[in-house]
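Below is one structure, written out as structure tokens; comments come after it.
The chains shown are only part of the set, and none of them has been moved.
Letters A and B mark the chains as written, and numbering starts fresh at 1 in each.
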């Protein structure tokens, strides 16, 4: 049977600042990436987010980011691999405090924003991140851009990994995402987006912008959690995946069966 | 046999900023309170401090502080008990990441600065802090000002606690520290300071500024870690405690025997 995990970034509010429809989107996803206070989130938001996800049985992971709250962790920073290691260990630890306090376990780690993007193409940075995850807990699953350096680094060190794909982004014939600077980077139609995901899951392939079928492993799909459209799309993809005979289930539950 | 733990605040450097003679003072103490990035410390400093303490076999604890790097966590802030709970869980978790990465265990938690002082006299805040420690790991030992609300809160919830005393501070007949605003708050003579500690350990009492013998439980003594004098004093107190037949050993090792 075909299976796929749907993940979403959550817990990105900060103090008086609210972002995201956390409570609503949790109805549709199976893995929650919880911000850890560097690019977003704060200790109180983390506690509340853990409680919300636990109520709905959604698996949780740390979503460590660069120390750049002002830039929401989206601006590349020239950090050393050692600094990456340290900030990932710190943030996994911080979230694990809230999980331990509730007797819960962490499923995965997915770097955020610029850290995710930099790691996708930087072997040293990826090795440092994978090492951080592995040393804190070798049972954690490392999420990274499908077939990126980060996923490879996770495999090298002996972690379980999850290849992440995007429903609403187009792909090139070399398997990379079409850069956002290009006009055809985004898939505007919800149906086309879902169709792309179904093909990824069932065939392990994506139709590139150049018209080729490109092999691409898809373990988890990133779902957005803010904006009214996010909820509509989440609802739609769950329904259509089910109709296509694809079970939506957390990555750790796929692996454990 | 008489025993006492000597603890010191460590890992308070931040980025390019260096504070404290961490490497040197670790030769003399048995418990290290490691800053967790809120009032001081950063992920890289935490990793390095854990490594230094582990090399010397010094037991480690989290030293959570208020989110006030500018004020070094020394300025009272009107945080709610819930906020205290959250920031203590977060900081214990963050440090535990570095400990887990090295296969090490946390011994204790000692709140820092204003958080420590506020908790000493505030039952609700203390209960929240004790709950945070207990929920993350009921095996942790909570350090607090001797016989303060914090120690009582720890006992109420079922934690092991350690009554902390100060070698270089004078006491009042009600067992409280002489406020720093008073001219006789500090003990200037090293010998007098050590004598006070020896009396605390052997007799469970301190001579108050009013001349009375006041009963006071002493489980751990706070040693300073910066300034040239700190090292001299640390060396002296260890030597004189030994001469007085008092073994200096980590609090968890006292309890486990």
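The rule is simple: a contact is a pair of C-beta atoms (placed from the backbone, for glycine too) under 8 Å apart; a residue touches a chain by one contact, two chains touch by 3 or more.
These numbers come from a predicted model, not from an experiment.
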- Message: Taking the 2 displayed chains as a starting point, can you state how many identical chains form the whole complex?
- Response: 4
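In this section, only the chains that are shown with their structure count from here on.
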- Query: Which integer distance in Å separates the CA centroid of subunit A from that of subunit B?
  - Reply: 40
- Task: Could you pull out which subunit B residues touch subunit A in their complex?
- Result: 37, 42-44, 46-47, 82-83, 85-87, 89-98, 100-102, 132, 135-137
